[in-house]
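All protein chains but one are shown at their positions in the complex.
Letters are used for the chains, namely A, B and C, taken in the order the chains are written, and counting of residues starts over at 1 for each.
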Amino acid sequence: MPIDLNADAGESYGAWTLGSDAALFPYLSSVNIACGFHAGDSRTILHTLELAAQNNLAIGAHPSFPDRVGFGRRDMNLIPEEIYADVLYQIAALEGMAKTQGLKLHHIKAHGALYNQAARVADTARAIAQAVFDFDKHLPFVGLPHSQLEQAALEFGLPFMAEAFPERAYSPNGQLAPRGMIGSSIHDPDLAAARAVQMAAGRVETINGAILEMPVQTLCIHGDNPNAVQIARAIRAALEQAGIEVRTY
Amino acid sequence: MPIDLNADAGESYGAWTLGSDAALFPYLSSVNIACGFHAGDSRTILHTLELAAQNNLAIGAHPSFPDRVGFGRRDMNLIPEEIYADVLYQIAALEGMAKTQGLKLHHIKAHGALYNQAARVADTARAIAQAVFDFDKHLPFVGLPHSQLEQAALEFGLPFMAEAFPERAYSPNGQLAPRGMIGSSIHDPDLAAARAVQMAAGRVETINGAILEMPVQTLCIHGDNPNAVQIARAIRAALEQAGIEVRTY
Amino acid sequence: MPIDLNADAGESYGAWTLGSDAALFPYLSSVNIACGFHAGDSRTILHTLELAAQNNLAIGAHPSFPDRVGFGRRDMNLIPEEIYADVLYQIAALEGMAKTQGLKLHHIKAHGALYNQAARVADTARAIAQAVFDFDKHLPFVGLPHSQLEQAALEFGLPFMAEAFPERAYSPNGQLAPRGMIGSSIHDPDLAAARAVQMAAGRVETINGAILEMPVQTLCIHGDNPNAVQIARAIRAALEQAGIEVRTY
Partner (left out) sequence: MPIDLNADAGESYGAWTLGSDAALFPYLSSVNIACGFHAGDSRTILHTLELAAQNNLAIGAHPSFPDRVGFGRRDMNLIPEEIYADVLYQIAALEGMAKTQGLKLHHIKAHGALYNQAARVADTARAIAQAVFDFDKHLPFVGLPHSQLEQAALEFGLPFMAEAFPERAYSPNGQLAPRGMIGSSIHDPDLAAARAVQMAAGRVETINGAILEMPVQTLCIHGDNPNAVQIARAIRAALEQAGIEVRTY
């Protein structure tokens, strides 16, 4: 089974730069491009699309809550109609811009607080799924396995790509360990790479050492780590060495 | 020859309402919908699209400079690459949202200060034309006759809809009289209606009483006047009474 | 005992108008002026300050979550440091602008979702209280009686003005009835006026007809109701007729 390697991208804004897209992209098979609500502006989007095309990456829209100063990381209490409309606007903007570069949207992945809220709140997950469905019912969306997002994808008959995080620790119940917790982030490239190989084989090791079966189609690499490129390189190399094809679905 | 009647629409924002779209739309044949940069937000766009569909109106994107607090009415010195990307983003967002309602984008009309800058600055006009061309080379765009916008449409082989303003006075040289000037706005519905009939026949009367030949395909009605609905009703009635078909191109 | 009559004000934004400040102000003794995060912009603030001065009103800062498109009405999960800094910025902007008009800030009242979050979440209430304390330890702040805001004011030794809402229904436990609930808003000016007189005397009638003792120093009139002016006039008249002095503390 092949595995997709994705990262959030295009998260610069105006004069401000964030992440190392150009250095990171060669190790990926897909990217989730910020749509202007938490990060990204029209020129950054165009530039990121070009860069993705040069690296033959599948491109996804990465919609967020409307919270630029908070980088979309703060939970917001929107009603489903607001989530629906905001997601639709962002997908549409990205897809239309991609079209001008001869690219097609490959998937949707919600950002930050919206991703997390959609994992646990059915109404949020359904509002996103409805927007994706109304926009293009063949568009996969990416989320945590066994989440409300996966459930919503099922309800709407949308293709779902289950995602795991080689750089994140997992609780015994299979959830991501809270970010504040000591050890919740894995900074060692070799450890992250070993976990990526394990995850590509459908297994996740939790913080208490148990191995959970958790088949996923895509692995997320955090692009905003200082050593993001080093980790991406290690993960890519380890996967290829293990004979696992890195490509999107 | 038929004539198109257009108005700017969807210019509310969040909790704030502007214009009387629901009352105005029955008199129009097309609308230019704000895309979120000077006015409009994702829910307002969806609501405006629905309303346009109910009234069988042709829908246009109404992109602007990124200046919400100034309502896109203040000239900004963007480089062509910024104008190109901003226009593309806004067109894309609107078209993608329209698609979910089974609607297709019919035209592009720049807003406020961007419209005016594009009328007189070739680089601005070309940046907009390039964005429209790259997005959909069959999309007409609307502008002043004999403007840099018309010239840019010609260069790119884009369909152009020349526009006149029944509620605005015209200088002897055929330009719109500056807004600050006394008498630059026409508030009397009957006078506006008479001018609309004249304009539909390709003639514009200037402030010094001369009649200029100025063939146009569309007339713009300002939706933010207190008596916008009354003026729209008078114009529509006068056109129909004169045997001029009101429909878009 | 006198009673203060307050309303939120300056909630227009750029080209968009909201509320009827000029018509409403003659009936009030104080206003809470939007600071630019949920509503208000620099010119609107100046204009509102002038109008407040003309009507001899006490002026308060009305800080909000940074959510303009949601009008500050959507709960946001900010950390206390973010709330502290955002509130400080908004108070400072308003106070400095007031100074240029020869006015002094009289009080602070959080807006919308921030007000509600601060009523129930101690950390939020304390972050606001800390900002007020650091800015000016003699500045009263306004909130619901028996709320976390009152508790935080107590902790910081800040003067507190307890507030009641003549146009809102109260649950048997003395809390505001949820806005969605049928009957949660009172639209009849006479009923609102009668409730205002009762509240000025320290009593609130709940939806089940019970009378709770709830001494308050200020009553809030909603300025964004269609009949806000009518209600304000009725409340003011009823209070004066009952011999209750309307003035701020």
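Following the convention adopted for this analysis, a contact is a pair of C-beta atoms (placed from the backbone, for glycine too) under 8 Å apart; a residue touches a chain by one contact, two chains touch by 3 or more.
Just so we're clear, the structure is a prediction, and the values are computed from it rather than from any experiment.
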(request) Have a look at C:A9, C:L28, C:I45 or C:A200 and name the one touching the chain we're not showing. (result) C:I45
(message) For a quick check of understanding: of B:G10, B:G70 or B:P166, which residue touches the chain that isn't displayed?
(response) B:G70
(request) Using the definition of touch stated at the top, determine which of C:A93, C:A119, C:V142 or C:A228 touches the missing chain. (result) C:A93
(request) Extract the touching residues of chain C with respect to the undisplayed chain. (result) 36, 41-43, 45-46, 81-82, 85-86, 88-97, 99-100, 134-135
(message) Take the complete complex as the reference. Which residues in chain B touch the chain that isn't displayed?
(response) 66-67, 69-70, 74-78, 82, 113
(request) Name, in rising order, the residues on chain A that touch the hidden chain in the full complex. (result) 12-18, 39, 41, 68-71, 73
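Basically, only the chains that are shown with their structure count from here on.
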(request) List the interface residue numbers of chain B and of chain C, divide the shared ones by all numbers used, and answer same when the ratio is over half, different when under half. (result) same
(message) How many angstrom lie between the centres of chain B and chain C, each centre taken as the mean Cα position?
(response) 41
(message) Where in chain B do residues touch at least two different other chains?
(response) 41
